[in-house]
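Please see the structure below; I have some questions.
One chain of protein is taken out of this complex; the other chains stay put.
What follows is chain A.
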Amino acid sequence: MREFAKISRLNRRQFLISATAAAGFLSLIAGRADADAPALERSKQFEETFAKLTRGATPVANKITVDLPELADNGNFVPITMIVDSPMTDADYVKAIHLVSTANPVALVATFHLSPINAIARVQSRMRLAKTQDVIVLAELSSGQMLMSTTMVKVTIGGCGD
């Protein structure tokens, strides 16, 4: 009886260890699957536009909040809100917000020019998305620094061609 209890406790422990290991392994597989998802295609024109806007520098992925639907049923009409965390003072403000699409026929969707009088760097508009892609928002600060935000939007019906 004593012997049995010992064995069973051991088994239970072994079971817990193996279960934990299995769970860890499964989550590892799930993580891998995500990383292995095909990267979204980015047009050559996007790469050129991006290089021109950033002048070759790498923007900091920081301080921009972009509100876009995760899934756009109609790519002709996708509402977007861009908010840059900035004091908007004469010394430190957002000069421009560039809205760039990675897979539209024309990559540069719009440029919005701001100044300290705007007080809050928040711009809303409506954009077209030809297909599922990343939407990139670049904020150009008065200091010359560039900030960036990337948002993926799945598009059901494209909004650029016929």
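Basically, a contact is a pair of C-beta atoms (placed from the backbone, for glycine too) under 8 Å apart; a residue touches a chain by one contact, two chains touch by 3 or more; residues count from 1.
Heads up, the rule we're going with is that contacts and distances are computed from a predicted model.
For the omitted chain of this complex, the UniProt record lists the protein as "Sulfur oxidation protein SoxZ", which is one of "Sulfur oxidation protein SoxZ", "NADH-quinone oxidoreductase subunit D", "RNA polymerase sigma factor" or "Acyl carrier protein". Interface note: of A:K52, A:H113 or A:K154, the residue touching the hidden chain in the full complex is A:H113. Among A:Q124, A:S143 or A:T156, only A:Q124 touches the chain left out of the display. One chain is missing from the display, and on chain A it is touched by residues 76-78, 99, 101, 104-106, 108-115, 117-129, 159-162.
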